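This report refers to the structure that appears directly beneath it.
Here is subunit A:
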Amino acid sequence: MVSAPPELALVPLLEIALAPLGIFEELPGAYDFITSNWSQFLHHLWTHIKLVLVSELLAILVAVPLGIAATRFPRAKPTIKGFGNTAQTIPTLAIIFLMLPVTGIGFVTAVAGLFVYALLPILTNTIAGIEDVEDGVVEAARGMGMTDTEVLRKIELPKAIPVIFAGIRTSSVIGVGTAYLAFFVGGGGLGTWVLQGIKLYNMEMAIAGAVPGALLAITLDSGFALLERYLGGDAQQSDDLVSA
Partner candidate 1 sequence: MIEFDNVTKQYDDGTVAIEDISFEVEEGTTTVLVGPSGCGKTTTMKLVNRLIEPTEGTVYFEGTDIEQKDEIELRRDVGYVIQEIGLFDHMTVRENVATVPKLKGWDDDRIRERVRELLELMDLPVEEYGDQHPTELSGGQRQRVGVARALAADPDVMLMDEPFGALDPITRAELQDEFLDIQAELDVTILFVTHSVEEALKMGDRIAIFDVGELVQYDTPQNVLENPKNDFVRDFIGQDRELKKLQVTPVRKVMYETNGERLPDVDPVAPSDTAQIALSRLLETDAGRLPVARDGEVVGVVEEADLRGTSDPTRGSI
Partner candidate 2 sequence: MPANAVALVGELAAIGGPAAIGGPAVLGELAAVGEPAFVVLGMITEVFRYFAENQTQLLEYTRQHAILVLRALVVAVPLGVTLGTLITYNDKLATVVLWLAGIMMTIPSVALFALLLPSLGTGSPPVVMALILYTQLPVIRNTYVGLTGVDEAAVEAGEGLGMTKFQRLRKIQIPMALPVVMSGVRNAVVLLVGIAAIGEIVGSGGLGVPIFEGYRSSNTVEIVGATVALALLTLTIDYAFGVVEQVFRLRNGEEIQPNLGTRAVRGLAGAAPSRVSGRDDDADATTTTTSAKP
């Protein structure tokens, strides 16, 4: 491992520059593939969306209260955060594969895998959002005679909502990507076409599954960005929207 490996040679620059253009040649074929398999396409797309939607809702229901709990019980915080950070280093692929023995094959397993990975962004943003509320504001609220619950409900949560929302945005966009892997555990979705297309080297099929998912992710991200701006966040894009 010490000597310089020959593979380190650069991919030729021209190839790099022109690579994305190859997609356009394939687009008409992919379009034909979609139109001639329309009902199947709708089914895959809808399954894909359902996977994201269900896992995301579950993740919100769990991660937001857990995040709030972490800020209420300072002693639990390192544990919760540590758990979250460790989970981040495990690739989605492994999580989904490892859910198999637990929940069996099918939609539920896929949702469970997506759910685990969707937790972290919402969890960390909930904690950060609540903790970022200025101490002075909280102190002023206490000084006015608000109880802890009132401080949380009237001050901290409203102020944290844009941040929590940003977490949900990151989490959902990652979810659209991760849902491609649902195919491996029989969860369906657009991954069915992409992964089978790759396997069979059927480019029309693979791209027919890839483009709509990419568009779905971009639309979702932009939609959330608009919503976030409306809620008062700064709507910056996250560094790690890609499912890993």
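Candidate selection criterion: all candidates are chains of the complex that A comes from, given by their letters.
Please note the rule applied: contacts are C-beta pairs under 8 Å (C-beta built on N, C-alpha and C of every residue); 3 or more make two chains touch, one makes a residue touch a chain; residues count from 1.
Fair warning: this is a prediction, and the values are worked out from it, not measured in the lab.
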- [ ] In this complex, work out which of 1 or 2 touches subunit A.
- [x] 2
TODO: Write out the stretch or stretches of subunit A touching candidate 2 in their complex.
DONE: 1, 5, 7-8, 10-11, 15-16, 18-23, 25-26, 85-86, 88-94, 97-98, 100-101, 104-105, 120-121, 124-125, 127-129, 132, 162-163, 166-167, 170-171, 173, 176-178, 180-181, 183-186, 190-191, 194-199, 203, 206-207, 209-211, 213-214, 217-218, 220-221, 233-234, 236-244
